[in-house]
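Removed: one protein chain of the complex. Kept in place: all other protein chains.
Presenting chain A:
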Amino acid sequence: MKMLGAEVVIECLKAEEVDIVFGYPGGAVLTLYDALFKTDFPHILTRHEQGAVHAADGYARATGKTGVCFATSGPGGTNLVTGIATAYMDSIPLVAITGQVGVSLIGKDSFQEADICGITTPITKHNYLVKKIQDLPCVMKEAFYIARTGRPGPVLIDISKDVFNDTLDFVYPETVCLRGYRSLFAGDSSQIDLVIEALEKAEKPVIFVGGGVNISGTSQDVRKLINLTGIPVISSLMGLGCIPSDAPEHLGMVGMHGTYAANMATIDCDLLMGIGVRFDDRVTSLVQNFAPKATIIHFDIDPAEVNKNVRADLKVIGDLRWSLPLLCEKIAERNVTKKQWARAEWVGLVQEWKREKPLASSLPAGGIRPQTVIEKVSELTQGEAIIVTDVGQHQMWTAQSYNFNTQRSFLTSGGLGTMGYGLPAAIGAQITLPEKNVILFTGDGSIMMNCQELATLADNGLPVKIIVMNNQVLGMVNQWQRMFYGKRYSYSSTKGCTDFVKLAEAMGVAGLRVTKPEELNTVLEKALKMEGPVLVDILLPETEDVLPMVAPGGRLDQMVLRGIIG
């Protein structure tokens, strides 16, 4: 049957079991939007293309499915750039479809023309420019295949306007033929035997879990591994939720704002087994001083991650869905008790670190402690909510204080650190998980970066609860200025006329405010019980620091544990 190019795109989405698209129309995608209209394909209109791409990202992170977004040519495409880079840094499966000007106009600096393939080359797993309709079905098939297999990532398809209007006898290819693309599943199992030998020798082992576990959905395997061995676990920001935050073996997040126990364990351990991690600089600090005494073992699907930042003594390359069950199986076969794997003396030491220096606050009594806000929400939701954050102090406090229980329950921009990510990502998550409590922790800086999406939230009746940790400063910038720039608070104040409650109400979101500590519990309880979207503006003291903190370039055991106030 002859079909318009635009209809081909929709048919391909159906074949890939895409159930919703986030997007924003424009000149080059009018035919595509016409096909959406005619087929009644589910689509969410965001208020900015950046909102669309972050929403698709939130949808993907919460479910593991591939998120899809549409944008028009030129500024439509360039507005996606931050969102695509965000997804790329955190390995999120995403297909971004942009319109491009007519074939004869490409390269002529035409109206709303931008070389979006050129622009997104460094921030996509792959991208395509489609100029002939014959290529369209194959490109769509390949794009979804590449986005979701191996180490996932965003793929961009730039489709010329002419292709949407052209016709084709549509057949969706069943397989892809990519000569240069290998999505590795099983690796070399003899490496796992070597890992077990190393584990048996280790006196002070630590397991380090990262985003790869959340992405591959292997938290059950990690939990099994911990059950079998009792080895202490540290987590990266992206690894939170893999095991319950309050599990006795869990020492917490490691790195710049890691817990005392996790950072001390990293410096002192003699074996560090990284699982789906990329040893980011926010984790390692100065890389030469990271786990200096340890044999490093690295489990990852991407061979390029091994030896990129930290030299690995042993590497297990392959999908965690292959390596972790095999590791557990081989460990279970050994006749070794939990105490022997984890070493009682070592476990005693790390537990003492945990008890000795729990997370601290530098605030004098009186004001609302930001950590209390998060602990309260954690208690009210019993750690079962989908937690979304923006970027900054509130993000770190959430990572430290929320009790995560399940994989894919913490959606945050880890690698790129994108302010403005939270609200649209929460929209994406809530749409795909309507039964879940979706809670966004954001700051007075971050929320403004995509606050137009409050309209999307309200108009779609999505019950996301937004908690604005309003300290009237760009908190993380402020903290660095306090600690390293002689308290010269250069342009980090947001004090002004903005009224977040009114802003929310203006767009159809209910607004509540907390100004005194005694109001906190009642308002939070009320907000969580309300139907529909709610924004809670919580006024916090300006000067709370995220602690502990490892100064840039410092060693992980050289933590600032107390803040500098004033």
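Just so it is clear, contacts are C-beta pairs under 8 Å (C-beta built on N, C-alpha and C of every residue); 3 or more make two chains touch, one makes a residue touch a chain; residues count from 1.
Please note the rule applied: contacts and distances are computed from a predicted model.
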Per UniProt record, name of the chain withheld from view ["Sigma-70 family RNA polymerase sigma factor", "histidine kinase", "Acetolactate synthase small subunit" or "Glycine cleavage system H protein"]: "Acetolactate synthase small subunit"
Among A:K201, A:R311 or A:K529, residue touching the chain not depicted: A:R311
Identified contact with the non-displayed chain, of A:V18, A:A114 or A:L129: A:L129
Option from A:S104, A:T121 or A:N227 whose C-beta touches the chain left out: A:T121
Hidden partner interface residues of chain A, rising order: 117-118, 121-122, 125-127, 129, 146, 178-181, 302-304, 307-308, 311
